[in-house]
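Let me begin by handing over the structure; questions about it come next.
The other protein chains are all here in position, but one chain of the complex has been omitted.
Letters A, B and C name the chains as they come in the text, with residue numbers starting at 1 for each one.
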Amino acid sequence: MSAPIFTYLPVLLVFIPIILGMLIFLVQKEGVRIFLALLASLIGFGGLSWMWPTISKGLVLATRPIFLAPEIFLYFRVDALGLLFALVSALLWIFTVIFTVKYMEKESFKGRFWGFLTLAVASGIGVTLAGNLITLFFFFEMLTVFTYPLVIHGETGAAMAAGRKYFLYLFVGEALLLFSVVFTIFLGGTVFDKVGMLPTTQSPNLLRFLLFTFVLGFGVKAAIFPLHRWLPEAAIAPTPVTALLHADAVVNVGIFGLIRVIYNVFGPELIQSLGMDGLLIWVATVTMIFGSVIALRQDDLKRRLAYSTVAHISYTLLGAAVLSASGLVGALIHLVSHAFMKVSLFFCAGAIDRGTGKKRVSELGGMGYRQPLVMVAFTVASLGLIGVPPTLGFLSKWYLWMGPLEAQQSIFLGALILSTLLCAFYLLPITYRAFFKHAEGPVERQRTSWFYLLPIFVGAVGGLLLGVFPKPFLILARVVSESFLGG
Amino acid sequence: MSLIYFLVPFLLVIAVATVFTRDLLAAVIIFSAYSLIMAVVWQQLGAPVLALAEVAIGAGVTVVLFVVAVCRTTREEKV
Amino acid sequence: MEKHFLILTVTVPLATATLIPLLSIRWERAGFWLASLALLFSFGSALILVGGVLVDGRIAYHVGGWAPPWGIEIFLDWVGAFFLLLASSLSLAVAIFSRIYVEQNLEASKIPLFYVLLLLLAGGMIGFILAGDIFNMFIFFEIFSLSSYALVAISGGLESLKASFRYLLMGTISSLFVLLGIGLLYSLTGTLYMPLLAQELGVLPYSGAIRAATALILVAFGIEAALFPLHVWLPGAHSLAPSPVSALLSGLVIKMGVYGMIKVLFYILGGRGSSEIGALFSLMAATAIIVGALFALRENDIKLIFAHSSVSQIGYVILGIYLFSYFGLAGGLLQVLNHALAKSALFLCAGVVISQAGFRRLEDLRGIGRRMPFLMVFFTIALASLASLPFTCGFASKYYLCKGAIERGEFWLAGIVLLGSFLTLLYCVKIVNYIFFATPAVGRGGGERSYPEVSPWMMVPIGVLGFGSLLVGIFPGLSFILIKPAVLGLLGMVR
Partner (left out) sequence: MSTGNFLYGVAMLLFLIGFYTVLARPSLIKKIIGINIMETSVFLFLISVGSRRGGSAPIILSGVKDYVNPLPQVVVLMAMVIAVGTTALALSMAVKIFESSGAGERRG
């Protein structure tokens, strides 16, 4: 692994897609734009998988810091945690691009859309590969900035309102985050090279305050209750963007930040000695139940899925916050499984919308006849999200259930089970309605484009296959838990 | 020095008069008197050059400028 | 050798200013060419001088060969070099930009006058930066203030005349305060030469007279820098002046107030009384940051938005200075650079829009990004820098300010800095929404508005400022070549 390119690989992996994304703005031909977007995603995924053998051995890939100004430097450091998140993003990115080709065919301002899509995912990967707080913050904020034009792409009143909400929530979060970052650097930590970078001698209240601002800062993006309001609103955006928000980059990056804070910035021991782990777990539990209950009541399909994301993302937070090895592994695996399933589900919603114009759950009667393949994938993905064996969702829930047991906090186990039941209640009726209810009005079978079906099936079947062969992600998750919790 | 003690109250009164005179042209003329008295005060303080300059500039040029401006605008000050 | 440039960089613009009226009787474009050449010379000599400072640290020139305390000294050190570089380069850019703008927007008879005033403004500011004793500072302060009042009023519109008159009243009061302060300091020490003054004051107890003198001068420079309660003249003057003038006023002239404050606080007082002054002024600066941004958020006229935003942004600079710490000062100076580049680019862009398209309200800007893409890209870069997004100079300056505030244990100030940059982001996004994410405005004929080509004379200065902003934005460390020794020098004066 001494090849010189390897030491610069993380930098290249982030900046080549960003440069390609900027080039897209200058290109007029649609074909070239698609080529550039696809190229960026392939470069991203290729480079990341190239790193997998090294990282899965527990090694770390760090680049030389690039100083922009005193104390402000770009530094990339790929560890198992970063690679896991980055791989999920990059893999789903490719299929998002494929889906977008067809989905956005008739929209205007496609150059802008492609450009910002590429830039946004590339910044998301930048966050996951970041090796210090400043780099993480830089890409974190760029992700928000580049996603904003995507959210308001429709330029309608509703889209602008959703954009405003997105903007207000996320940038307040980012202001708090910048405060916590500066404060942490002031206390003497910035690089993620050890577990717990803060000096434990600081006054506990100050540290609690810092953790609080950190959780608020990242929590907005991770859509934890009560900071989640922007996420369902943003469902107004085109489907590839919702996929980006929910599974590909944005929400994941928020939870990624929280894991970094819990393990790298504070460290399990400090969190425990501050007595803050309980708070995090409670926040996660409330979000989990709350998101599921609200999702039950949503008629708009995309909003229902959006609230489901609110619930499922906090599974990950819960798993990370119980500070036990299997909890953490479960959290990470659940994140992967959720990303695959949710992408598939949103793409299904998008395909249904484009094919038949139906947006509401109550209108989906007979959809199993009109778009059978889409609905089959939808069902598989739903089962995966609920956690039926042999999907990856089952594996992740298994580990997640072990977490609270290990930590002897069985009340949260109850919450997990309750939330799983609720998940079944809000997802399975859709399948039931699609296959066993009749539609009102004329019904004809529709051919769905392969540009839709391929990404949808990759998500659903990918989740299934990974359940059987979970090795690539499971190994990474184990490495993460070993490095953070010492095996 | 005693001249100063004599002049200063006069200076203050004239300044106040300038401020409260409604007729702008009259105010300007009172202001020129103010400048002249000020020049005398400065002369008493040992600054004859400045006193001369004040007579020429303050009571001369400035007042001419003011008169021209008042002629081209209006004489009365509306409150 | 380079110390002769010290005097030339001041006198060449001022002398050229007197030549312009003579030559423009016969030569129509005399104003533009002479002004540009003079400012180019100033810029070139500023570069040479900064080179000299990089080698020697401080260069001084004794006018007429008389050394202080009898003669007049002008000198340049790190802080001065930083401001000098900004002043000379921005004035040059504005002069070049003005060529087309002035021909389109001013009567032909006023054009030579415009360049005369521009040169006086630039020469006055450079002189103010270089002055070694406080009285010369006062003289140059008056020169550039007077020319900026006249420049605001030059278009002759009633509103701009009124704004300029208000500016003149406040400016004159401010200069009288300076004069009073100088008188007090002189009565205490018997000298006007800054190093001697500092020495004498250092011996004296910190009495009420020193406090009064300091307060007078700081308030005066606060008026010039448009610090919050003293800023009432700014929005009118900056928004109603011709756009190149607004660029110079917002980009530079208000920074001269800041420079004056630095001179008083560090060069003369040596950081004495910093705690009481710092508490008051940082409170004012914090209010300025928030109130300015809120007003900018409410406005609908682009130049007014930028004017109010200047109040808010200058608050950051002043906050940084009154933190009296390495990171605070570095953040403040970096913010000077950031705001100078970004705000002048913004005003120049606004000038292009107003001059080419003839409107300035936000609703009329709808979709203009699709019509003038390159101009608007520079516009957006400048906005991003104002809003302190990552990879802009604004981010680094806000970072250092935040750090400085946290180091002092003043968490609320760090909060203010972040809240301010959030509010800034809000109005920047509001503008960007209109520019890029709205259907283009409809012209009189019913179709989309058409826009004439933008002349390269206008695009090049904007482009240079935009690229400058981008370069220092991505590598803010570059500016630390000057900022770091400047800040260390200032802190070295604190006793």
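Operating definition for what follows: a contact is a pair of C-beta atoms (placed from the backbone, for glycine too) under 8 Å apart; a residue touches a chain by one contact, two chains touch by 3 or more.
Being a predicted model, the structure only gives us computed values, none of them experimental.
Q: When the whole complex is taken into account, which chains on show are touched by the absent chain?
A: B, C
Q: Tell me which of C:55, C:158 or C:203 is the one touching the absent chain.
A: C:158
Q: Of the residues C:192, C:296, C:417 or C:486, which one touches the chain left out of the display?
A: Of these options, the touching residue for the absent chain is C:192.
Q: One chain is left out of this view; which of C:23, C:180 or C:377 touches it in the full complex?
A: For the chain that is not drawn, the touching residue is C:180.
Q: Of the residues in chain B, which ones touch the absent chain?
A: 1, 4-5, 8, 11-12, 15-16, 18-19, 24, 27-28, 31, 34-35, 38, 41-42, 45-50, 53-54, 57-58, 61-62, 65-66, 68-70, 72-74, 77-79
Q: Hey, which chain C residues sit against the chain that's not shown?
A: Its contact residues with the unshown chain are 135, 138-139, 142, 146, 149-150, 153, 156-158, 161-162, 164-165, 168-169, 172-173, 176, 179-180, 182-184, 186-187, 190, 192.
One rule holds in what follows: only the chains that are shown with their structure count from here on.
Q: Roughly how far is chain B from chain C, centre to centre by C-alpha average, rounded to an integer in Å?
A: That pair's centroid distance is 37 Å.
Q: Go ahead and note the Å separation of the Cα centroids belonging to chain A and chain C.
A: Between these chains, centre-to-centre, one finds 44 Å.
Q: Residues of chain C that contact two or more other chains, please.
A: There are none in chain C.
Q: Provide the list of chain A residues touching at least two other chains, using ranges where the numbers run on.
A: Answer for chain A, listing residues that touch two or more other chains: there are none.
Q: Please name which positions on chain C make contact with chain A in the complex.
A: Chain C residues touching chain A: 330, 389-391, 395-396, 398-399, 402-403, 406-407, 414-415, 418-419, 421-422, 425-426, 429, 433, 436-439, 474-477, 480, 484.
Q: Taking the complex as given, what residues does chain A use to touch chain C?
A: 67-72, 137-139, 141-142, 145, 148-149, 152, 155, 160, 163, 167-168, 171-172, 175-176, 178-179, 182-183, 185-186
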